[in-house]
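Every protein chain but one is kept in place in this view of the complex.
Letters A and B mark the chains in the order given here, with residues in each chain numbered from 1 onward.
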Amino acid sequence: MAKPQARSFELTWGDFLPPEAYVGDKAPTARVGARQEPAAVRWLLIGSALAFLVLFLFLPLAAVFHEALKKGWDVYVAAIAEPDALAAIRLTLLAALIAVPLNTVFGVAAAWAIAKFDFRGKNLLTTLIDLPFSVSPVISGLIYVLLFGAQGWLGPWLQEHGLKVIFAVPGIVLATVFVTFPFVARELIPLMQAQGREEEEAAVVLGARGWDLFRRVTLPNIKWGLLYGVILCNARAMGEFGAVSVVSGHIRGSTNTLPLQVEILYNEYQFAAAFAVASLLALLALVTLAVKGIAERRLAS
Amino acid sequence: MSIQVQGVTKTFGEFVALDDVSLDIASGELVALLSPSGSGKTTLLRVIAGLEWPDAGRVLFHGEDATDTHARERRVGFVFQHYALFRHMTVSENVAFGLRVRPRPVRPSEAAIRAKVQDLLELVQLGWLGERYPHQLSGGQRQRIALARALAVEPRVLLLDEPFGALDANVRKQLRRWLRRLHDEVHVTTVFVTHDQDEAMAVADRVVIMNHGRLEQVGTPEQVRAAPATEFVRAFLADDDGDASGIIPSWQPEPSFSSRTAHAMSSGRVPLLG
Partner (left out) sequence: MSAVTLRRRSVLPGFELALGFTLLYLGLIVLVPLSATLLKTLTLSWEAFWDAVSAPRVVASYRLSFGAAALAAAINAVFGLVVAWVLVRYRFPGRRLVDALVDLPFALPTAVAGIALTAIYSQNGWIGRLLEPLGLKVAFTPAGVLIALVFVGLPFVVRTVQPVLEDLEPELEEAAATLGAGRWQTWRRVLLPAIAPALITGFALAFARALGEYGSVIFIAGNMPMVSEITPLLIITKLEQYDYAGATALAVVMLAASFLLLLLINYLQWRSRKQDLSS
């Protein structure tokens, strides 16, 4: 085929010329761009992607509302207005109302320290903040049982003082705080790092101090990232199941959150009621997605 | 391989990038497309390459209509402004790419590919960089690798999109001389795009001056300087004329880019590029 290649710098043009049939002899191709697949491949890919998403996303979402309304609107409303359901709603809201602001303050503080200052151990700190993310929900609840449960470290002390953490509301709040711990921080840290320190430094030179500095300079810059983190934190706080299941006593009417209430109703074969309560959470999820979308778009611009 | 562009028009939405452009490029010529930024010269280059489809008009290679031919079948070599080297491949793998993706019947053997790659790397004076990755190279080195990669498939036409645009002034000057020498050796029809008139005048056989998607003038550097065809050409050339004061130093014939010279260059006795 090729003649032996002498090591010369003359390009041996012609040794690799392909047969004439390969050159310019083809029938004109349908106009497919240099970066495009043939139309058939494109539609196949779109079809596969949509089929996958319909199967795994749309169907479950549709099923929730379908099952909730299957027995009619009256049954639906009755299930939600039921005292145990209302108590669950109250407890869920309470847990979220405590966990979300606490973790938001933490997130802001952590992001402020990490993004605006240099110190040793920053990477370790960031990794530690991420820890709750990687821990299984059941274990997130377990660790509090081991600490505050009857057999835990502080168990005897709590019993002595008549305080209940596990199988009571405080335990539920604690578990919720743990699982939603990193959300706001994870969102704010890279954002504030990308925004740098110059604006704040300029403000300091101009005489701004402390809280004023934060409120007037930093906060406006991070507000969409903050919203994004808060809304995700809230969604997880209201929807947490595994961790809360472990620390709750499953006592209807007092230590049940909405997700736990769903489980109880479902296990008692009250499917319509279970799905009715679940539909509230699904609506929350849709609102979360909507707000998230808005925050994302503002963040990107 | 000659190129004929006939009546090519290309619009992007409202914006007219090319307006009824016709151009003949002879086989083996080195032509510069010159204009201020945004005047359609890159679009024309991409239409010739098959990376854009014209809304009207034709592109012919050596008399054959190539307008509907896909970019991969046109056998054009394209060198991008920002090199577009494959980051995850070594320099050798980059240069060998075009040969490795050939269909089996026309693919050379591995040994032949490696030999050819080495030849090309030595042609661009980077024979020692084969195992490096693109991010380990300087801008000028990356550009030469991009050129070697384009040449590996023996294109009928070589197209360069602002090849030296991303490099600093000294490297630009060296590389432009080097490109001229390479062309003298290899004789591939070459079209390159630039907004730098010194570059165009110093390197090209003929210069094509464009403005807002239309051709203003086509001619040798001397012709264009001596007799600007339109007001735009006159004004454009008068701009940043620096100290040339109208007298163009004619292209000095240099020792041919022969194998002996190249040998000497690559062994360090004749410095070509720093």
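Note that a contact is a pair of C-beta atoms (placed from the backbone, for glycine too) under 8 Å apart; a residue touches a chain by one contact, two chains touch by 3 or more.
In this text, all values refer to a predicted model and were calculated from it rather than measured experimentally.
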| request: Spell out, residue by residue, where the missing chain touches chain A. | output: 34-38, 41-42, 45-46, 48-50, 52-53, 55-61, 63-64, 67, 102, 105-106, 109-110, 112-113, 116-120, 125, 127-139, 142-147, 149, 151-153, 174, 177-178, 181, 197, 200-201, 204-205, 209-210, 213-214, 232, 235, 238-242, 245-246, 258-260, 262-263, 266, 271, 274-275, 278, 281-282, 284-286, 288-290, 292-293
| Residue ranges of chain B at the interface with the undisplayed chain | 49-51, 70-78, 80, 82, 84, 86-89, 97-98, 100-102, 134-135, 149-150, 152-153
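Operating definition for what follows: only the chains that are shown with their structure count from here on.
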| said: Measuring centre to centre with CA averages, how many angstrom lie between chain A and chain B? | reply: 50
| task | Write out the stretch or stretches of chain B touching chain A in their complex. | result | 50-51, 53, 61, 64, 66-75, 99, 102, 106, 108-109, 112, 115-116, 119-120, 122-123, 151, 153-154, 185-186, 259, 262-263
| Footprint of chain B on chain A - complex, ascending | 1-2, 5, 7-13, 16-19, 22-24, 26, 28-29, 31-34
